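A single protein chain has been removed from this complex, and every other one stays in its place.
So that you can tell them apart, the chains are marked A, B, C, D and E in the order they are listed, and the count of residues begins at 1 in each.
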């Protein structure tokens, strides 16, 4: 159970109302997801989080599906159940099937393994990017 | 400094030679990267790691650049310096510029933040995938 | 469900009894929390853990509320459900309301993001403490 | 070495200039720290990060020293060298001496230990906050 | 609930059938555990994971109980509930009692604490292995 009372979707708080409406309009949904209702217990922080997410997740050079794939990869690496569920749903909605999902998670598993091996052997970096 | 002596690129060990040649041929490089030389101190494990990585990183439904982006996202989340360097180099080689890299890392930073907030408020999952 | 049978609060084991009584007296509670009952399956380890926690969490230069805030920040960063719950309860009991909790968790989220960005760009430290 | 060229402190980019000036004015420093110069390779993301950090780190119900202590606790838990250095410097500037620092880090170490033990024994939460 | 439909234990898929039979024969069990049924949604990845695990977990210079202890230590450090449960069951089956389990987890807790303290104080390595 959440540690705070989730703020009512039809709250009177004007700052929160504005954000709730923008979330639903942007994501084309008619409920406000729990995470935003929890963050709404501190309206200024809710606004900071939402405006930031909205800006970053908009399609740019990197498309929407790739951004959701990154979100899922990070969430799986961090073991966050809420986010694993919501971003798996997101990549499904954007067309990724079980085979594609399996490929994505195979890479996630592989690099969690490779990262730890590189650290464990204290390997010195030798493949370096070219700073631009 | 690595905790083991990196195995010589021109080693006599036949099992290791086979893997080293395959790494260079597959990645179209002429040096064997340090991580593989460290893993080579246990030839069977080297072979398991390389064959697995080769299979998983081959293009499939998810293309090569997206797979390298996932690798970078996982490595940044885990703070593995060796892998952050090598996968940043990889995405650069595949055409991602600073703007694209900034977009990718913005998503990585955003979800490291969102994951911890969802855990911190113990939010119950409500956006669920449809199991297929 | 816990992986071991939680030791009965009214156990006969003298070493465990001493610790259980001290926990209840120190924390001014009348039940022994589950974590201590699980640790009690190895009485020497229970004693090491409790004496250590009791010493470290006593007020010093850093006051009790700040120590519980640190505990919550660490637990949220690690995603430990047991500890997120118990330390949120603790900061509430010490007077932190939803606005204060929101501020604390905003900082937790922010630095989980900033940490990963600093690692991702492999930024060299330039703001250094003065070793004393 | 950073994976991107750090943007010059005296850059012509107007968006970046505005942020750099605000960083120096807010933190009362005359250099722009490396992390911001790396983020500046994506000016919109730089602006999002800075405006967010500025808002969250301003004193509120939780004072500035406590916020820097939280930042240090998170950074130590995540093992981020850049941030451990800069936030240790910050708490020093705000008056925390070695004894205070030792108390803070003792709590950080303690709960990294307690979190893993609670997870390891799969202990069910029993100390619950009162959702407000 | 899992994010994919667990593949039926009596599936027609020939690639999956082969792996399922080998899992049951190797582990001397008559059900296929959930993790393998989830991975089976991508048959090639299932095969890669299983063949790798089977090779690595076979007794070698390091015996079976020690390998399961390592698995439990990693899983507790990562907070993975599925794996904490299955590897606690495994070490039990191999003869570790509550006292032994308590000793193992005491070491896990201790080094999660010591790791963060070493990072927090940015201590320079001075106890170095002799690379061989």
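One rule holds for everything that comes next: contacts are C-beta pairs under 8 Å (C-beta built on N, C-alpha and C of every residue); 3 or more make two chains touch, one makes a residue touch a chain.
The model shown is predicted, which means the values in this text are computed figures rather than measured ones.
Colleague: Please work out which displayed chains the absent chain touches and list them by label.
Modeller: Missing chain, whole complex, touching shown chains: A, B, C, D, E.
Colleague: Using the definition of touch stated at the top, determine which of A:60, A:109 or A:125 touches the missing chain.
Modeller: A:109
Colleague: List the chain C residues touching the unshown chain?
Modeller: 1-5, 44-45, 48, 52, 55-56, 128-129, 131-132
Colleague: Extract the touching residues of chain B with respect to the undisplayed chain.
Modeller: Chain B touches the chain not shown through residues 3-4, 39, 41-42, 45, 48-49, 78-80.
Colleague: By the contact criterion defined above, which parts of chain D meet the unshown chain? Give residue numbers in ascending order.
Modeller: Interface residues of chain D facing the absent chain: 79, 84-85, 88, 98-99, 101-103, 105-106, 109.
Keep this in mind: only the chains that are shown with their structure count from here on.
Colleague: Under the over-half criterion for shared residue numbers, do copies chain B and chain E use the same patch or different patches to meet?
Modeller: same
Colleague: Average the CA atoms of each chain to get its centre, and name the chain whose centre is farthest from that of chain C.
Modeller: Chain centre farthest from chain C's centre: B.
Colleague: Of all chains present, which has the mean Cα position farthest from that of chain E?
Modeller: Result for the farthest chain: D.
Colleague: When the C-alpha atoms of chain D and chain E are each averaged to a single point, how far apart are the two points in Å?
Modeller: It comes to 34 Å between the two C-alpha centres.
Colleague: Using mean CA coordinates as chain centres, what's the gap between chain B and chain D in Å?
Modeller: 27
Colleague: Two-or-more-chain contact residues of chain A, please, as numbers and ranges.
Modeller: 1-4, 39, 45, 48-49, 52, 56, 78-80, 85, 88, 98-99, 103, 106, 128-129, 132
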